[in-house]
Every structure is written in structure tokens, then in C-alpha cells.
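Apart from one protein chain that is not included, each protein chain of the complex appears where it belongs.
So, chain A:
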Amino acid sequence: MIDHYDWSGGREAMLRFGPADGPVVVAALPLFEEANRTRTFMVRILRLLADRGIGSILPDLPGQGESVVPLESVTILTMQQAFAATMEHSERPAYAVGIRSGALLDTYSLLDGRWHFAPQGGATLLRELTRIKQAETGKNLSEYWYFDEDSSNNVGSSPVEIAGNRIAPDLLTDLSVKHPWDYSMSPDIPLRTVRLESDTKTADRHVAGAPLWRRSEPGDDPMLAAVLADDIADWVRSCEG
């Protein structure tokens, strides 16, 4: 079902799945191109959660999906604020589910818990964006290249284009210091991290599967989606006690 939410910058669409009461999962897609590559997969997970009796919402954040707000006008903070606004008037217990850099978007929200799949830190994402830009331009770029008019065909702090997305330099600066939520921020609030087996970093669980977000053709992986939906459902139930 298509619904809407209001935030300080306007109104955005969101998809709703499953029961209208009980705990709700608020899903965050990754930033930029990876959002397109994981949307089908995320929707599958949320439908499976609905089958397991857990409701969810998938908001379009400003600059994402059907949003009329241009990406170049948003920062990470804007997206975090909009994400938080989705649950502002709800009394239901809320749990964030973030894939990849979507894990950066829930830090501003009051939540009962956070569940992250293959979370990607902002600095790593920025390195990757810089690599893509280098490949596009054939130039070696310095650390703060996005403020450098010589290397970006842009002047001063106007948006830079990376793989078809126009992005504000402020957002890129912001990225360099953004990390997914960790326990030290609030040890009392449940946090669960799941990664692919191929990822060497620590996690509560490693699962078999391929990184869909790396593929240029939008993909899906029903088996992995089912494993993750089970994991989320069990975790939400254990948090709800």
C-alpha cells in the first residue's frame, strides 16, 4: 500500500506492508545507485516479514526514488531527519532495517533497535565514489576533489556529477565522517549486524550469498531474502520480549 509521510522539507511517499499494529520495521535503502540495485530485494524481504506477521514501511527519502526534492539539494542530515519523521507520530515500537549505506540513515531516529545488513561506512562509500569519478574523468583526484573546480568541471561548491547522480559537495564531506550506529553510542538499544560470508569484518552473523548491490543489472535473491527475513523477525520478537 502506498502511503505518505511529512517531514520539515515536505511530503514523501512510502510503501507499507503487513499488519497495521505491533512493531514496525522502517527500512532504509543504500544511497545513490545501490538503492536501485537493492530495492526489489528489500521489497521482497518486507513482504516476507509481512507473512511472518511483522509490518514495515519503506520510505522514499528526499532525493531518492519518486521524491521531487533534487538529490543535489540534500545532505545526509536531511535524509536522517526525513527517516526519523516517518515514525514521529506513531506509537508502535520501531526497528530500523538498513542495507549497506542505508545503515547511515537511522542515527537521528528514536528507535527500539537497529538491524544492519552489510553496513558500509561513509568513508568507504566516498572512496568508491571518488574511484568512479576518476574512472569517468581519467584523472587522479585529490582528497577534497569535489571542492576543486579544476577536477570537476564545476565551480566552487556547486554539485558534482558521479555516475549520473548530481551530488552536493557538502553531502560528500558529510559522508567522510558518517559511520553506522555502534553499541558505544547507546549500549542499551539493541543492534544486530549481519554480513555476507565473504566479508571479513565482525558481525553477529555471517550468511551465504552474493552482493546484489555490485551488479549493474538489478537482481534479487529469494533464498537470501528468506534467510534475512527470518533473522529480522526472530530478532524483533526477541527485542519485544
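Here is the rule we go by: a residue touches a chain if its C-beta (ideal position, glycine included) is under 8 Å from a C-beta of that chain, and two chains touch if they have at least 3 such contacts; residues count from 1.
One rule holds for everything that comes next: contacts and distances are computed from a predicted model.
Going by its UniProt record, the hidden chain of the complex is named "Acyl carrier protein" among "Acyl carrier protein", "ATP-binding protein", "Cell division protein FtsX" or "Sugar ABC transporter permease".
Screening A:Arg11, A:His179 or A:Arg215 for touch with the missing chain picks out A:Arg215. Note that of A:Asp3, A:Glu88 or A:Glu136, the residue touching the chain absent from this view is A:Glu136.
Contact with the undisplayed chain is limited, among A:His4, A:Arg127, A:His179 or A:Arg237, to A:Arg127.
Taking the whole complex into account, chain A touches the unshown chain at residues 124, 127-128, 131-132, 134-136, 140, 163, 198-201, 210-211, 214-217, 219.
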